[in-house]
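Following this message is one structure expressed as structure tokens.
Apart from one protein chain that is not included, each protein chain of the complex appears where it belongs.
Then we have subunit A:
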Amino acid sequence: MIRYAANRVLGALGVLLVASVVTFSIFQLLPRVTKVDMAFYYTGRNTSPAQAAAVSERFGFDKPVWEQYWTWLSGIVTGRDLGDGVSAVHCAAPCLGYSFRQNRSVTEMLVQAFPVTLSIVIGAAVLWLAGGVAAGVIAAARRGSWFDRGSTVISLLGVSIPEFFSGMLLIYALTAGPSWLRWYSGGITYVPFTQDPVRWAVNLLPVWFCLAFLITAVYTRWTRAAMLETMSEDFITTAKAKGLRRRTVVGKHGLRAVIPTVVTLAGLDLGALLGGVIIVEYLFSFPGLGRLAYDGISTKDLPVIMGTTLFAAFLIVVANVVVDACYAILDPRVRHGG
């Protein structure tokens, strides 16, 4: 068991290393391909060639690529000083880069943006898991009923309406719609949990619904299919033959069998979403990781793009490890190494 866990963590570190190489290469090599000096990505367009050369030398863009990579990577672990001795900035570990455009370390930006994304994703996950799994189980248990048909239609709507469309409608209705719907006439802004938990939740509610709508639809369809498959298993026949109530057969024996896979799915989705929910964060102007990445891309702020990308990769890798651990806890056959 310990050996297994150690193997998994080592594997995860390996994947992260590969991710760092890929991230580094893409963003370091791109300027070479497009023949735009690296320095421009750091300082902005209105830079004279002389200034650019100075910047290049200062940050070591003239050094070999592998050396730059090593400096960048070791900076993550030990922190690093950027620039020459005169106007150096210290970027404390874990240093994921420093944006001279904004004069802030990328790590600092990530730390500030992550709670926003976390707030959005966790709340939405509660909604989509509760809603999707419950609806899927009921739809499967009452196959062909009005509930089953209705949830099928709503799910299809859910997966076919793009987020930005439903999100825009929602924002419009809640902030500028008819007076009985204008619950957020003051606008929907992010309020940190530590500042005001009630306003945090109230203002996040529409964001949660907007994000959860589509995913709930997916989870409903998926849970329904998994439950239908499970309900034809032999152990379900056994459960019925024991004289268990239908509620117990479906809600205990049936549901228990699909939970490990639901958890896997949810874990991977969480890992992917925690790296930033670009569309939703953009729509609602919430300063999360998605928004950070979007702004980084639109201003060509290279250190920010690299930092958010690597952090997103890190979250996905962590999610995979966590999912594996959950699976081992939830499935005794895996737990016993069977």
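Everything below uses one rule, namely that a contact is a pair of C-beta atoms (placed from the backbone, for glycine too) under 8 Å apart; a residue touches a chain by one contact, two chains touch by 3 or more; residues count from 1.
Here is the rule we use: contacts and distances are computed from a predicted model.
Only one chain is not pictured, and the protein name UniProt records for it, out of "Amino acid/amide ABC transporter membrane protein 1, HAAT family", "Electron transfer flavoprotein subunit beta", "Anti-sigma F factor" or "Peptide/nickel transport system ATP-binding protein", is "Peptide/nickel transport system ATP-binding protein".
Residue A:A239 is the one among A:L82, A:A226 or A:A239 that touches the chain not shown. One chain of the complex is left out; on subunit A, the residues touching it are 144, 233-235, 237-246, 248, 253, 256-257, 260, 330-333, 336, 338.
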